[in-house]
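Structure first, then comments.
The other protein chains are all here in position, but one chain of the complex has been omitted.
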Amino acid sequence: MKEYFSNIYTALVTIFIGMKVTLKHLFVPSVTIQYPDVKPELPERERNRLYVNMDDCIGCDQCARACPVSCIQIETTKALPAEDLGKTSNGKKKALWVTGFTIDFSKCCYCQLCVFPCPTDCIYMTDVYEFSEYQRDDLIFDFVTLTPEERQQKRDNLAKFNAEKEAEKLKAAAESKPKIETEQKKDQPKE
Amino acid sequence: MMYDFFVDLFGNTVIAGIASGILMSLLPLFLFILPYALFAVLAERKVSAHMQDRLGPMRIGWHGWNQTIADIIKLIQKEDIVASDTDKPLFNFAPVLVFAGSYAAFAAIPFSSYYIGSEVDLGIFYIIAVTGLVVAGILMAGWASNNKYSLLGSMRSVAQIVSYEIPTMLVVLSLVMVSETMSLHTLSEMQTGYFWNWYIFGGPGFSLTKFLLIPSMLIGFIIIYISTLAEVNRVPFDIPEAESELVAGYHTEYSGMKFAMFFLAEYANMYAVSAIVAALFFGGYQSPVGYLGNLLGVEWLIPIEQFLWFAAKGLFFVFVQMWLRWTLPRLRVDQLMAVSWKYLIPIAFVNLIVIGFITLI
Amino acid sequence: MINTKSSAIRTEEMVLNMGPQHPSTHGVLRLELALEGEIITKVTPHIGYLHRCFEKHCEAMTYPQIVPYTDRMDYLASMGNELGYAVAMEKLLGIEVPQRVEYIRVIMAELQRIASHLVALGTYGADIGAFTPFLYCFRDREKILHLFEITCGARLLYNYIWVGGLSHDLHPDFVRKTRDFIKEFKPTIKELNDILSYNKIFIDRTANVGILPVKTAINFGVSGPNLRASGIKWDIRKDDPYSVYSKFDFDIPVGKGTHGTVGDSWDRYFVRILEMEESLKIIEQALDQLPDGDVQSAIPKRIKPNAGHVYGRVENPRGELGYFIISDGSTTPYRVKVRAPSFVTLQILGELCKGYMIADVITILGSIDIVLGEIDR
Partner (left out) sequence: MKNTEEILQALKENFPDFSFELKSDLPVEGFIICNPLVIDKISHFLHDNPELNFDSLINLSGVDEIKANQLSVYYHLESTELKHKLVLKVVTDRNSPEVASVTDIWKGANWHEREAYDMFGIKFLNHPDLRRILMPYDWEAGHPLRKDYENPEFYQGMKVPF
C-alpha cells in the first residue's frame, strides 16, 4: 500500500520536474539558425570542396597517389626543351604541361590526404560546401586552364618532338652503332 | 433564430428545418474546427520547437503562420495511395468515421450561452457515446490496412480507449451527482459568477459541502485529465501510434487527404476533451472575473466574451497536452493498462463514493 | 515477463519484420520477431545491409589511406576508431609518439566519447517516446563537433589522428573553447537527469527490462558501458592502459541496480551519463597538463612495417574496439580484422529480448547502443 502511494507521488513529482524543464526552455532563445538565409561562420580549417591552383601545379601526381578513393585524375604532357613554363610561387621549376586534372567530387571523401603531400601547396580545401548538381557527371570538375585545343596541341607537339627525336635516333643509329636508350615514359613525373 | 429566418425565406417549415439544421451543423466546422485545427497544428510545432530550443517553421509567412495551410494544400494534391491488399471499403470509410466521431462531439459542446450546436439534455452522455465511434474507425483502419504494425496499433488503441472510458465516466458520474444535471449547458450556467463558483473549487454557493468537495474535485480533475489524454492517444499514452515502435500505428498505410483526416480528427479530439474538462470543472464559457459587457451595459458583447473565454480555457488545456507530449516518454502497453485499472479506476471509484457521501450531507 | 503458455485459446505465432527501414533500429538492421500477441518468443537479427567491405578495401590501400576509412565504421565515434588504428599501428611499428600528441589524442577521444554518449542517450529517450531530450543532447553534441571542426576542419569524419601523430596541431582557441564547453555542459547533465533519467515513466520503462547478468555478458564478449552496467569494473583505459590514460585520475562507473536489477536497461543508460562526467574530469586534467611540442615529428615518411601481426585495442564509447593487423612487409596490410564492439554486443539481443514485449525490444536495442556502420563495416 505504501508503494502504491509512493508510486503516485513520484510519478506526479517527476512529471512536474520534467515539465518545469521544458517550460523553462520555452523561453530560452533558440540555438538554431535559419540556414539558407543565415549561414554559419566556418572555421578557417574548414574542409570542403577542393580547389587546385593550376598556376602552381607541377603535375607531380602525388595528390592522386595519396587519395584513398582515387578521385583525382591527372594527365601530364612533357614540355618541349624550348618551352619555358616558368616557376611556381615557391620557386619550383615546372617541366610538364598539365593537360588533364579532374576531381570527381561524387567520390571525394574530403579526407584532406591529398593536400599534405603537395610540394607547391597548390591543392587545398576551400569552404565552399554548396555545390550539388542534378547530374553526377557535373560533379567531375576540370581544373585545367588550357583550352581543349591547347591541350591537344601540347600532346601533338610532344608526339611530333618524340617522332623527330626517334627519327634522328634512327638516323644516328643507322650511321653509327646502335645505342641502347630507354624512352622516358610520358606520364611519369620527376620527383 | 436561424430557423425563423428560413421560415420567412421559404415559407415552409420542413425545408426551413432541414436548411437551418444543415447550416447550424456546418457552422461549427467552418467557424471553429477548421481554423482551430490549422492553428493547433502550427501551435504544436511551434510549442515543441521552442521547448527544444528550435524555431520551428519559419519560412511561410511571418514565423511560418501559413505553414499548415501550405501543408493542407500539399496533402490535398497528394496521390491517394491504396495498397493492393487492403480491404478497400473499410479502408476508405475508416478516416471518415474517425473524423465524424470527433466532429459530432462538437454538436453538444456549449461554446457560449447563445451558441450551442444541439442543446440535448444528455449532453455529456451524448459526447462520450459519440466519441466511441472513433474506436470503431481506428479498428477499421488498422484491420483494413492489412499491415501488422497497423493491426497492433489499432488493437492497442481499442484496448486503451475502452479502458480509459471507465475512469472518465466515473468522474463524469460524480460531477453529475453533485450538479444533478447531464446537460453541459445547464452545468455551465450553474458555474456562473466568479471563479470560486467553478466545480474545481467545489461548485456554486457557500456551504460546508463546497469546501469538503474541493479535494475530491481536484482528484477528479486530475483523473479525467489523464484519462482523456489517453482517449485522444496523446503522450504519454500514444502507444497506438508510437512512432518508435509501430512506425505510425493504425495510420501507417494512409497518405494524402485520408491521413489528413486522421490528423484533423486527432486535433479536433484534443479540443473536444479539453472543452469537456473546461465545461465540467472550469465553468465552461463563464468568465472567472465578470463580463465587460455587463460593465459597459453592452448586451451583445457577452456571448462574444463567453466564446473567447471558452476558447481560451480549451486552448490552455490543449497547450498543456502539448507541453506534456514534449516532456514525457511513453508508457508500455501493459503499464498503460495498469495505470487505468490499478490506479485511475480505484481512485475514481473511491472518489465517487466520497463525493456521494458529501452530497448526502 | 508474462506467461503465455497457460492460455487455453489456440493462438498463432506472428512474424513481424522490424526494419531494415524502421525509426528505431538505429540504422539498417532487420529484426525478425516471432510474436505471441505482443510477447516476443524469438528475435533473429539480420545484418549486412551496410556492408562496405572495409576489410577487403584495407588489403588494397596503403597504411595512411586506411585512416579515413576507419572513420566510417563507428561514425559516431570516429576519433576513437582512428585512435584504435593508430595505437595498433604504433605497436606494430614500435614508434614512440610525442607527449603532446598523446594528450591531444586523449582529449579528442574523451570529447568524442561524450558526443557519442549524447547521441546514445538522446536517441534512447526518443526511442522511449521523449523527443525533447534528444534535441537537447544534439544541441550539446553540436558544440563538441564545433570543437572538432575548428581543430581539423571536419565535423564527423576527421582523418585527424594519424599513425605517429596528428594532422593538425590544436587551434589557438581550442583550449579556451573546450573549457567554456565543460562549464556549459555540466548543468545540462543535471537537466537531462531531471527531464529523463529520474522520470517515473522512464524508470518504469527501463528498470528491470533486459537484464544482462555479468557472467553472460563476459561469455558473449560484451564490453564497454554495457559490460560495466552489469556490475564489473572492466575498462581498457584502466586494465590495459594505452596512450597516456594511466596519468589521469578517474573512476569507472558501474551499474548498481538503483531502480531494479543490476544490468538492466536503466543501468546501461545511467552508466553512460556517469561516464560523461568522468570524461569531463579527464579532459580537464589533460588540458591542465597539456605539454608543448611538435605534433608531426614522429609521423613516418613511409609506413612499411616488418612482417608480423598485432592486436591493438582501445576503449571506444561502445566498448572494446580492436584492430588485428597482419603485415607481410609491404606498404599495404595483408589482413585487417576489426573487432567491432557493436558486432559482438548485438548477439545478446536475442538472449535479452525473450519474454518481453515489442516496446521492450526497442528499449533493449536502444540501451545496448549499437551503430550499424560498425557492425557491418
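We just call them A, B and C in the order they show up, numbering each chain from 1.
Operating definition for what follows: a contact is a pair of C-beta atoms (placed from the backbone, for glycine too) under 8 Å apart; a residue touches a chain by one contact, two chains touch by 3 or more.
Just so we're clear, the structure is a prediction, and the values are computed from it rather than from any experiment.
Peer 1: Which shown chains does the hidden chain touch?
Peer 2: C
Peer 1: Write down which of C:I95, C:I182 or C:V310 is the residue touching the left-out chain.
Peer 2: C:V310
Peer 1: May I ask which residue of C:M108, C:V344 or C:L365 touches the chain that does not appear here?
Peer 2: The one listed residue touching the chain not shown is C:V344.
Peer 1: Mind listing the chain C residues that contact the chain we can't see here?
Peer 2: Given the touch definition above, chain C has residues 47-48, 51, 53, 55-56, 59, 91-92, 94, 216, 218-222, 232, 234, 239-240, 305-311, 313, 320, 322, 324, 326, 334-335, 337, 339, 343-344, 346-347, 376-377 touching the missing chain.
The rule is short, and it goes like this: only the chains that are shown with their structure count from here on.
Peer 1: Please tell me the distance, in whole Å, between the geometric centres of chain A and chain B computed from their C-alpha atoms.
Peer 2: Here chain A and chain B have centroids separated by 60 Å.
Peer 1: How far is the middle of chain B from the middle of chain C, if each middle is the mean of its Cα atoms, in Å?
Peer 2: 45
Peer 1: Would you please write down the residue numbers of chain A that are in contact with two or more other chains?
Peer 2: Counting only residues that touch two or more other chains, chain A contributes 7, 15, 18, 21-22, 25, 31.
Peer 1: Could you check chain C for residues that touch two or more other chains and list them?
Peer 2: As it turns out, chain C has residues touching two or more other chains at 132, 136, 139, 195-196, 199, 201.
Peer 1: Going by the contact rule set out above, which residues of chain A touch chain C in the complex?
Peer 2: Interface residues on the chain A side: 7, 10-11, 14-15, 17-18, 20-22, 25, 31, 42-43, 45-47, 66-68, 109-113, 116, 125.
Peer 1: Sort out for me which residues of chain B touch chain C in the complex.
Peer 2: Where chain B meets chain C, its residues are 48, 51-54, 148-149, 152, 235-236, 238-239, 242-247, 326-335.
Peer 1: Any idea which chain C residues touch chain B in the complex?
Peer 2: Residues 2, 14, 16, 22-24, 38, 125-132, 135-136, 139, 195-196, 199, 201-202, 204-205, 357-360, 362.
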